[in-house]
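For this view, one protein chain was removed and the others were kept in their places.
The letters A and B name the chains in turn, as written, and every chain counts its residues from 1.
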Amino acid sequence: MTAPMLLLPILLPVAIALVVLLIPSRVKAVREVISVLASIVLLYFAWSFFTIKDLTWKVGWLGNGVDFDLRLYHFSAFILLGLAGFLFLIALYSTVKMKNVPRVREYYAYVFLTAAFANGAVLSNNFVPLIFFWEGLLLTLYGLITIGGKKDSNRTAVKSFILGGFCDFSMILGVAILWKITGTLTLSEISVKPEGLAAASFILMVVGAIGKAGAMPFHTWIPDAAIDAPVTVMAFIPAALEKLLGIYFLARITLDFFVLEKNSTLAIVLMTIGAATIVLAVFMALIQKDFKRLLSYHAVSQVGYMILGIGTAVPIGIAGGIFHMINHAMYKCGLFLSSGSVEHRCGTTELKKLGGLRQEMPLTAFGFAVCALAISGVWPLNGFVSKEMVFHGAVETGYIIFAVAAWVGAILTFASFLKAGHSVFLGPRGRDVPAVKESESPVFIPILTLAGLCILFGVYNKLPLKEFIEPILEGHVEAGEHLDFSAHALAVFNPIALISVGCLVIALLLHLYGWKKAGRKAYLASEPVHKFPVLKQIYDLAEKRIFDIYEQGIRFLKGLSGILFKLVDRPIDAFYEKGVTAVGRAFTGVLRAAHTGHYANYLAWSIGGLLAVAGIISLLLK
Amino acid sequence: MVFLFIALPLVVAGILPLVGKVSKKFLPDLLANAVFIVLLVLVFFEGRGIAGQEAAVRELSWLGEPLNIRLLLDGFSLFMLFAVALVGFAISLFSIDYMDHYGSKANFYALFLVMIAGMNGLLLVTDLFQIYVFLEVAAVASYALVAFGLGHDELEASFKYLMLSAVASAFLLAGIVLIFGVTGALDFESVSQGLAALDSRFLVGLCAAFFILGFGLKAALVPFHAWLPDAHPSAPAPISAALSGLLIKVSGVYALTRVFLNVFGLTPALSTVLMYLGIISMVVAALLALGQTDIKRMLAYSSISQVGYIVLGIGLGTPLGILGGLFHLFNHALAKSLLFLNSGSLQMATGTRKLDEMGGLGKRMPVTSVTTLVGSLSIAGVPPLNGFWSKLIIIVALIQAGRWAFALIAVLASVLTLWYYLLIQRKAFFGKLNEKWASVREAPFWMTVSTVLLALLCIATGIFFAGTVNSWVRPAADAVVKGLQTALGSLGF
Partner (left out) sequence: MIIEIALLCGLVVFSAAAIIFRDLLRSAICLAVASLLLGIIFFRMKAPYIGAFEISVVAGLITVLFIVTIALTKTGGDVRESKAAAWIFPLFFVVFLVLDFFVMRGLIGKIPALGAAPEEGGFGDVLWKARTFDLVGQIGVIFAGVLAVLALFRKRDKDE
């Protein structure tokens, strides 16, 4: 393993993307085999990189401190491994699910390009290449969403691009300020206190990170994409990739670049954002009537846990947040893949139409169940471990309100998954859907793999905690504080864990109540919450997209431009029309007229020019 | 070996008319393209040879007796040789299909090779008079090439070009003669030392003015530019590409830079004059381009504008400015040739050059549309294409030197540039397909290959610009700067 091999995770996917793009559409099998094999190769390399865990490669690029700097260390190796793993699962899954999609070559190309850019972003040790790769992800995401081919796919793709672009712009601004403060662009060399100008940089970069991760209020493209984009794209990017990258960056910001202190203003801001995201998104998730949209809102909500955990600035909280990142990636990916499996066989993901699929699709059902229980934080799965760590951290900060918000979130999470699972897999057999079989193996293998990992990371949590998480926190805790989280990870008999269990019970009761009230229709089980007095108005407003900053932003801009148009633009336009354009046109016209094609004229200009130049030189000589 | 750069094209040009009698199309195509491939290989070979070394003045010998042929190969000339070989290759590939209907292909290739030989010679000389001679070689070939189509417009354009160039050559010769008279020598080093020893500011100033007329006309700086908008559109598309992409740069910018920066030294007065000429060209030509309806005329004016950028960067005189100017020279050579070649494709497909008559061709000619877009965005300076980086470097150099007004104007001119290029794209390729063009097809194979190659080079140079800058442009800029420092400081103005 030599240092330049660090380029492999970036260049190999690019090469594969080009190859896949060029293979003619008829030879499907070749393309799929190449994709899966390539992802296996990348996974192998990611694994061997992880075992080495320390490698840097630096090449001067633009001067002025802008270098192409790649650094493999425990955190980036860990993320790299995660990225490679998800790439493999998605590639495998796509061989079946994306078989007959138009533009499938582009799909695979974009997927591999996304992997390349993501790998590049993770490995970058210098802000400029990092930003370059980060931006590239916007383009591939745009492309991937448009592959969905639905009526609104283009619009949603543009929305994701603009929201992402805004967050990226904020990040670039933050990086620029940071550069001005520290004078360096190398990630591993930066560490400042977040006060004054640095605080502004901190916030800007945090916006960039959480925007990428899909937190509120930059999340509004995700539920739209759930319908408009292919489900594999949902499983790959919002579920897995973006969380990994966004939270990786957030962790670097709060641990490496800036030293975030517990209960400082900035930490509280982070925790608030986290808590708000948890609660608001899960409220939206609860009332969804489409399986995929429900999952997408949960993806947003779970990011809140990660942000909350990292915002606590307490070791156990931070560790919990980061652990939650990888856990979430796994179970959310699994959940999306299982929804894709259902869609693959049944042709729909509307909860109303589905039901009772547990007998016909047992493996999907099992995978779904495990992942759903994991996301709800049921003992002893991975979600329980990471959530408990976050709760502990939140409580440790002293601000109980955040923990309360997180618990409310936990209640509604479980309730919504009870609703979803009940609607799809339990209950009476939906009549709108014909008889189906279980999906093919490339579909259920990834689901089961992820489910298995959820179980593994929960029960044997020592493995991920020791290998992945604890090294990240080394050096960030006071000497003497031990970093062993796994010892009490599965402890249930402490107040916090008991409250969590209590939340699960409340959720179960809520679900059963709603189910009974709605005449034993599972998909209406969330109606009591939906129709609850104050909530109802808020929900209605949300339906009208009042809370979607993108929509509001567009509306505001339209309004603003209307005002500007009447007040400012017309007058300027008149001036411009009569003044500038006329002058400009006059200039152009004069110049055009001057170019008569007449040789003598041209000669005269040349000689005139000579005289002018000679005159000027002689003047300057004096 | 270096002499091959000049000898090979000349020799092949000599035998091509004879070959042309035997095989009308195939052998000439093959021979001409083979020459360029050999030239490209030679460039890399020589490049590795002089990598990191000082400039090499090679003295040739024939059968043991030293011939008095000295060739100067430094980073700058190698860089230009590379550009000439690369773009020349693309052009000759394009010509395989495009020149089919002009007839007498072998003669075309022969003239083209003579022009290339002249350019290469100009790039390698060590002597003022030899600059003049090889400039004339390339120029005479180009007069004939502009008139190749034998139509009324072409002949008229060629004639005007010839007459204006003749004036330029005359003044060039006058300047060279004056310098010879004063210093008694013609080769760069002796002249440089001679001028430094003498206190002849006014004479040098006068010669500088003559050279600016001469080389400025070749480079098409305003106000010496007027021949270009007539000559370039009338010429067959590959020749327009060669003229805009190569000739104005080699016989104009390169010669100007060599003489002013390595022989005279770039004094503040000269720097000011060059920068103003550059900025005026930039703006005036951009304004003129906006008013055009003929796509090739618009591109021709754009060439003038971009040469303004190059001269602005080089005229600034700082290492970064020179770097930016040279890099922009390379990028513009790639992109402008690409655009002119595509205009040829358009002309071949639709029979017209008027933008208003085209429309919606993107659907029928997708490759041409995409490559034109790449070329346009490159020249307009849109990241991450190559033109963006070179323009950025020039603007940064201007800011670093404190020339804020120039930098601002350069940025505004960039906006103007983007505007008229988007106009081209919109009028020709986007929008509804004009009924007339419902049955046009994409350009033939070699034309497509050539333009795709250039487009890929634009993209690659943009993405890997650091590598390109470091391996090719920086040695060139260093060579120029070193020459500048040797010559500077001694002329008193």
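In the analysis below, contacts are C-beta pairs under 8 Å (C-beta built on N, C-alpha and C of every residue); 3 or more make two chains touch, one makes a residue touch a chain.
Since the structure is predicted, the reported quantities are computational estimates derived from the model, not experimental observations.
Per the touch definition above, the residue from B:Glu46, B:Asp74, B:Asp97 or B:Asp127 contacting the chain not shown is B:Asp127. From the set B:Leu4, B:Leu198, B:Val396 or B:Leu418, the residue in touch with the chain omitted from the display is B:Leu198, counting the whole complex.
Remark: the omitted chain is touched by one listed residue; of B:Ala141, B:Leu339 or B:Ala410 this is B:Ala141. Contact with the undisplayed chain is limited, among B:Ile6, B:Ala428 or B:Ala443, to B:Ile6. Mapped onto chain A, contacts with the missing chain fall at residues 598, 600-601, 603-604, 607-608, 611, 614, 618.
Residues of chain B in contact with the chain left out of this view: 6-7, 10, 13-14, 17, 67-70, 101-104, 107-108, 110-111, 114-115, 117-118, 121, 125, 127, 129-130, 133-134, 136-137, 140-141, 143-145, 147-148, 150, 180-182, 184, 198-200, 202-203, 206.
In this text, only the chains that are shown with their structure count from here on.
Our note on geometry: chain A versus chain B, Cα centroid distance of 47 Å, whole angstroms. Interface residues of chain A facing chain B in the complex, by the touch rule stated above, are 61-62, 68, 584-585, 587-589, 591-592, 595, 597, 599, 601-603, 605-610, 613-614, 616-618, 620-621. Put simply, chain B touches chain A in their complex at residues 156, 159-160, 163-164, 167-168, 171, 201-202, 205-206, 208-210, 212-213, 216-217, 222-224, 226-227, 229-230, 268-270, 272-273, 277, 284, 287-288, 290-291, 466, 493.
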